[in-house]
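A single protein chain has been removed from this complex, and every other one stays in its place.
Which chain is which? They are A, B and C, in the order written, and residues in each are numbered from 1.
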Amino acid sequence: MRDDTVSAAPVPLKWVGPISISGNVMSGLHEVPLATYETPLWPSVGRGAKISTLCERGIVATLIDERMARSVLFEADDAGTALAAVQALDARRDELQQVISRASRFAKLLDLHHQIVGNLLFLRFELSTGDASGHNMVTLAADKLMDHILSTIPGLRYGSISGNYCSDKKATAVNGILGRGKNVVTELLIPREVVTRRLHTSPEAIAELNVRKNLIGTITAGGLRSANAHYANMLLAFYLATGQDAANIVEGSQGITHAEVRGGDLYFSCTLPNLIVGTVGNGKDLAFVEQNIARLGCADDREPGENARRLAVLCAATVLCGELSLMAAQTNPGELMAAHVNIERKNAR
Amino acid sequence: MRDDTVSAAPVPLKWVGPISISGNVMSGLHEVPLATYETPLWPSVGRGAKISTLCERGIVATLIDERMARSVLFEADDAGTALAAVQALDARRDELQQVISRASRFAKLLDLHHQIVGNLLFLRFELSTGDASGHNMVTLAADKLMDHILSTIPGLRYGSISGNYCSDKKATAVNGILGRGKNVVTELLIPREVVTRRLHTSPEAIAELNVRKNLIGTITAGGLRSANAHYANMLLAFYLATGQDAANIVEGSQGITHAEVRGGDLYFSCTLPNLIVGTVGNGKDLAFVEQNIARLGCADDREPGENARRLAVLCAATVLCGELSLMAAQTNPGELMAAHVNIERKNAR
Amino acid sequence: MRDDTVSAAPVPLKWVGPISISGNVMSGLHEVPLATYETPLWPSVGRGAKISTLCERGIVATLIDERMARSVLFEADDAGTALAAVQALDARRDELQQVISRASRFAKLLDLHHQIVGNLLFLRFELSTGDASGHNMVTLAADKLMDHILSTIPGLRYGSISGNYCSDKKATAVNGILGRGKNVVTELLIPREVVTRRLHTSPEAIAELNVRKNLIGTITAGGLRSANAHYANMLLAFYLATGQDAANIVEGSQGITHAEVRGGDLYFSCTLPNLIVGTVGNGKDLAFVEQNIARLGCADDREPGENARRLAVLCAATVLCGELSLMAAQTNPGELMAAHVNIERKNAR
Partner (left out) sequence: MRDDTVSAAPVPLKWVGPISISGNVMSGLHEVPLATYETPLWPSVGRGAKISTLCERGIVATLIDERMARSVLFEADDAGTALAAVQALDARRDELQQVISRASRFAKLLDLHHQIVGNLLFLRFELSTGDASGHNMVTLAADKLMDHILSTIPGLRYGSISGNYCSDKKATAVNGILGRGKNVVTELLIPREVVTRRLHTSPEAIAELNVRKNLIGTITAGGLRSANAHYANMLLAFYLATGQDAANIVEGSQGITHAEVRGGDLYFSCTLPNLIVGTVGNGKDLAFVEQNIARLGCADDREPGENARRLAVLCAATVLCGELSLMAAQTNPGELMAAHVNIERKNAR
């Protein structure tokens, strides 16, 4: 009765670009693959990409931080026992690193945070995970760390391998504040003339719309660390095209667009604190994923982590392209609707 | 230099189930398609599905509400002008419906909300949209409504076709409170013996873990209307398999798992206020999507909206299956890790 | 051993102003009482008040909405039963009003909202409450409504007289979205010359600081519907001076400052969606409170609710004065610190 054959959902994919990128990780002109059912996204990102090539430095991408986190949950005898455990573990980070090293040769303990609620102890392990996004690496490390802690610290009992203080694929504040994934800031300084001629709007209009819509509008909606037009769209398409665990667009969507007029030109930036991407690991062994990652230049022989950092920067630059294009469109009454109708007609399959 | 040919990201897909479902929309045994790079999801949902067939009523799914929203942004002369506009429009809902009807014969105005911030006016139109998820329908309607409002209400100027008080694909509170998408509650009463024998845990352990991890853990993480283990995983896989705009898993992830022990048995429920799915519209004309929707029984000749409601219920039931399975696994030290390792080995392609 | 005599905490109080106010509730020049241990607040609000008198219309205050809410909690047999109850009650609003009228002759049912989570039903009753802030009125009404509902709707059981979907004195999104208390927007258009000469800064500097600090800064902090410098300070001082339940500054603090440059002048606005104030009820029978409310002109013989609306406007205008003054100070390096040091020295008792 049940069909056990694995088939596929062939999500339409197109390479878009090139995008002009510079920054502390990489530079150059790069095309990016976007897999999506919402095909108007392609020309939208393409328009932003074109703009990037008309700006002196292109999109300047700065990698701020990278880490992957897993929080475990212990039940302690009481809050005092939980606190004593935290203090003991803080003093034993070398020992914890040794345990982690038995789980993975790439994983390094970067930091350790905790929350104590009543007698519940949430421990958040933050690791560097090389070229992997690191979900499995941190879970495996957390598993071994729990065993070690339970056998060496008295008064604790197993609660859960994940205590949701991680947090994975949920709308929370912790990831933006403590870090989870790659934190990338992208900036583009667009000459006024490019804004007016190519985007048919003005630096003032885009900056004002950003304040009113992305900042104030999202705040009124009860937004959480979110101030953008549609990061999730670009993230989904890029994640699917490169074999990422695309459910991580949930936290990925929590970023901030900041735009200002500078000397008549437009400063436009996207801050993406939670890009969770990797070039190895789950999903990366599919043939088309391997090809796409290779074509992106992220399968080269480099220092561990370097390929994943490049991928994160490519992703972040893609987000800026799509965000800029939509923001420009929304400054003009009717443009968005007209664009959608036209594009859907053209792309009709 | 650039390859313009559209190719595809063939995301692995498998049909899982059957799931036993009853409730105010549909009932019966149903298999569901899940497209994902995280293939351990298949046996995980499959285990939950099996459990559903061992419970008397299966998963009881209650559709609470359905609507799609778009908020527009006006600049008003001042707050007083914005307030006068809101009062005028509230008194003219019939007229607004006429404007909407010119954009779509399916769209019905259900409600109208607003936020006034200084002299900014955010108007949130809430429509029923038949079998479509309704993104484009509300945008088209909003476009016509803005034209109409600008030409009939003095003191307003165009701000944006979307003011982010909608909100689309962002972590906000407004959708859960005012409604956006289908709001579906799923409930399953699992006999104690099924919990112990099939899930190798106890009702008490699952209920306690839910409080500590999904409720308290997520709260400590600064979660927003979110209390679950991994709704986003099931939503992504179901959305991709059925041609949905999967970036809507951002708000989809904001749901609440509630579990209690009742007379020794386990009451387990998932509340999903923001399922944004449709059986027609963007992405639904792809051949494999058409087949999948048809195989789900959601392409039949029914009242407008009925196919989409069935799809939402199938999706919600799928979420419960995956959530139950993971929660059960996390009550047992080591089980999650062992399961992942085993499954990844088995599924190695 | 225990001293049962009620004594007092004599919080220092000073009348500040006058503030120039206009709008849809009242107009004129008004002094306001501020009770606080943080005495630098007095000259700070005083400076803002002075500015208001130099602007053509003064502070324009627009009352957008008013209501008080209480949510009750029922346990239902299941979600379907909860939904049926909601539908039945929606159709019986007249009957609910009759029950409410037995609790208070002032209370009117304005709206009814709900949340269904699993088999839990949260019902949020929204009432107008005349000149009272209405905490007790809605609780009393909710008590009678619960009795009535439990005796007329099958399948429900008592959960709690308050289900926290109200919500009272907590950092939540629901009050800003559905309304609780008075929603007042205050706006002030300040001539450029007043900004430069009196506030020693520029319209551009204040508008820019507001975006960077109040909007973006608060968003990075994981703020919830909050974008201001220090509303809570003014609210506390005004609430204490007028006998309000000052713990309601928690939700009162959740408001939005919006500033823009307009034709070279400064547009400065404070949006306060949750001012919970009254001129009668708990705390209002203390002699000094009676005197203060009378001196504010809020104890006059007016239509029910009109005195409370005036009080809300006075409070909102006070908030704008203090917010403007601090924002101006923070545009200048060192000014805030110098001001604090000077004022504390002067106020040293």
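FYI, a residue touches a chain if its C-beta (ideal position, glycine included) is under 8 Å from a C-beta of that chain, and two chains touch if they have at least 3 such contacts.
Keep in mind that what you see is a predicted model, and the values were worked out from it rather than measured.
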Residue of C:169, C:198, C:262 or C:302 touching the missing chain in the full complex: C:169
Selected residue (touches chain absent from view) among C:245, C:265 or C:306: C:245
Of B:258, B:284 or B:309, the one touching the omitted chain in the full complex: B:258
Selected residue (touches chain absent from view) among B:222, B:278, B:305 or B:322: B:222
Residue of A:55, A:109 or A:174 touching the missing chain in the full complex: A:174
Missing-partner contacts on chain A, residue numbers: 23-24, 60, 62, 64, 78-80, 83, 113, 115-120, 173-174, 177-178, 183, 185, 187, 222, 224, 256, 258, 267, 269, 271
Interface with the unshown chain - residue positions in chain B: 173, 176-177, 208, 211, 215-216, 218-220, 222-227, 256, 258, 260
Chain C, residues in touch with the chain not shown (by the definition above): 2-15, 17-18, 31, 33, 35, 37-38, 71, 73, 75, 115, 117, 120, 122, 136, 139-140, 143, 146-147, 158-174, 177, 209, 212-214, 216-218, 220-226, 228-233, 235-236, 240-241, 243-247, 249-250, 253-254, 282-283, 285-286, 288, 330-331, 333-334, 336-337, 340, 344, 349
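One rule holds in what follows: only the chains that are shown with their structure count from here on.
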Superposition rotation for chain A onto chain C, Cα-based, multiple of 5°: 180
Same-site or different-site touching of chain B by its copy chain C, using the half cut: same
Inter-chain centre distance, chain A versus chain B - centres from mean C-alpha coordinates, in Å: 22
Averaged-CA centre spacing for the pair chain C and chain A, given as whole angstrom: 37
Cα-centroid distance, chain B relative to chain C, in whole angstrom: 34
Per-residue multi-chain contacts in chain A, two or more chains: 173, 177, 216, 218, 220, 222-226
